[in-house]
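Below, a portion of the complex is reproduced, with chain positions unchanged.
Chain lettering (A and B) follows the sequence in which the chains are written, and residue indices restart at 1 in each chain.
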Amino acid sequence: MSVITLVTDFGTRDWFVGAMKGAMLRIAPRVTIVDINHEVPAGNIAAGAFALAASYSYFPKGTVHVIVVDPGVGSSRKALAIETTNYIFVGPDNGVLSLALRREKITAIHSLENRNYHAEQVSRTFHGRDVFAPVAAYLAQGTAIAKLGRRLNKLVMLKWPEMRKERAVVKGEIVYFDHFGNAITNINEAAFTTATEKSWEVYISHGRRCKLEQFYQIVRTGQPLGIIGSTGFLEIAVNGGSAKRVLNLKIGTVVTVRPSRKAGSLKR
Amino acid sequence: MSVITLVTDFGTRDWFVGAMKGAMLRIAPRVTIVDINHEVPAGNIAAGAFALAASYSYFPKGTVHVIVVDPGVGSSRKALAIETTNYIFVGPDNGVLSLALRREKITAIHSLENRNYHAEQVSRTFHGRDVFAPVAAYLAQGTAIAKLGRRLNKLVMLKWPEMRKERAVVKGEIVYFDHFGNAITNINEAAFTTATEKSWEVYISHGRRCKLEQFYQIVRTGQPLGIIGSTGFLEIAVNGGSAKRVLNLKIGTVVTVRPSRKAGSLKR
């Protein structure tokens, strides 16, 4: 039984996701469909790309991952299916797939042009239902990716901020806020694990700072901390609260990490 | 493997939908349950009816569609199962089923009176869990609809505004706002496809107007357009924004469509 996952910005208060699932079940009645997230902010390609990159690798090999954050629907933007050694990815060619693919070995990229694998009538505004859903269902059923359309050799890449490291000092920025108000940065744990320091301080703009800790409740309720989050990136959190609100953080806020000076070496 | 779909106004922040699914799985452990939408505004029969009408036909033949928007639960309103040539519909008899049924050929309407197909204890306020869920599960398992209760020959019909057409001018109104703030009207594409005109202008109250276009990004960000949406109805949209907010639209706002006057024929 194959798995199809969905990331979209369709929300859950209309029928869009339901109609996509109906379209998939007509073609692949035994597929298991898993919602990853339908609350990507409307048209926010970076947020959608991050959600997919943070979750796709936890699914069984062979899973078909569909992402529809598609402000250019109906225009000349391409639609893609991309096969890697582990998964198949389906979505518009606007960068939303590219973040997940940075860690995958791509074996084929195809343009979704063959109308035999689309709905009979394709609407102008809902390729999620009329193109991406049927294509994903056919792929989950075992249809060869090469049948879907012309082979391509590249895709649109999302411009993504990279952390910078100078000796032991790492500089990055906030790239995502989760439901709890935790601020996820682009500073990954490799920045820490390869260093010999045991203790780190996290500096946020406007002179605020906190320590890198092992779990939330090590600081008092309402106090901030840095923590390596479940995505492998440094997060700024507040125990029992929203770091976004409490610290008034924004996407792009600069975050710097430095080794703690040992108390014994402090001089005045 | 049969499919049951759900449209409700239960929201997803309690356990109501989960309890319905549990009740269904106890009877039909292999059924595939698909959420269409649980965010119908509380008690809003028209919005629920529209969501079901916009999505039911994308599901496999034989799907059991359940809708529970039921402000009269526990009162004397009837509960129904309705068989058409393609699907089975289950819900309260308050009009919420009627919009989807306008395009279906009804073969049987039955009142849900036979308590053998309900929960052992039926609560006063949650027929979703205690009546509609078990009935849907039995139907998905192949129980004949006639066993559920007395045959009826009519159902409550929703009063629904119809578009009016006078020669090439079509007049309708806004009937639904989706998650993106697109305003869906009751003007269907047949109003355009049967006409010889190639270019149309959409007039919204207070002298505002826009053109009927093929995709969102053909206009500049923040600009309005008319577009035939994925439901087959004319929608007012704003590229990259919410038409509802930007244009201050409401349910019932009048929308008129006229052929564009050709530039050459304009006289002053």
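The criterion applied here is as follows: a contact is a pair of C-beta atoms (placed from the backbone, for glycine too) under 8 Å apart; a residue touches a chain by one contact, two chains touch by 3 or more.
The structure displayed is predicted, hence computed values, not measured ones.
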item	value
Number of identical chains in the entire complex, 2 depicted	3
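Following the convention adopted for this analysis, only the chains that are shown with their structure count from here on.
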item	value
Intercentroid distance (Cα basis), chain B paired with chain A, Å	32
Residue ranges of chain A touching chain B (in the complex, touch as defined)	10-19, 21-23, 25-26, 29-30, 33, 42-43, 71-75, 123-126, 129-130
Residues of chain B touching chain A in the complex	1, 3, 5, 7, 12, 32, 34-39, 51-52, 54-56, 58-60, 63, 178-180, 214-218, 227-230, 235, 240
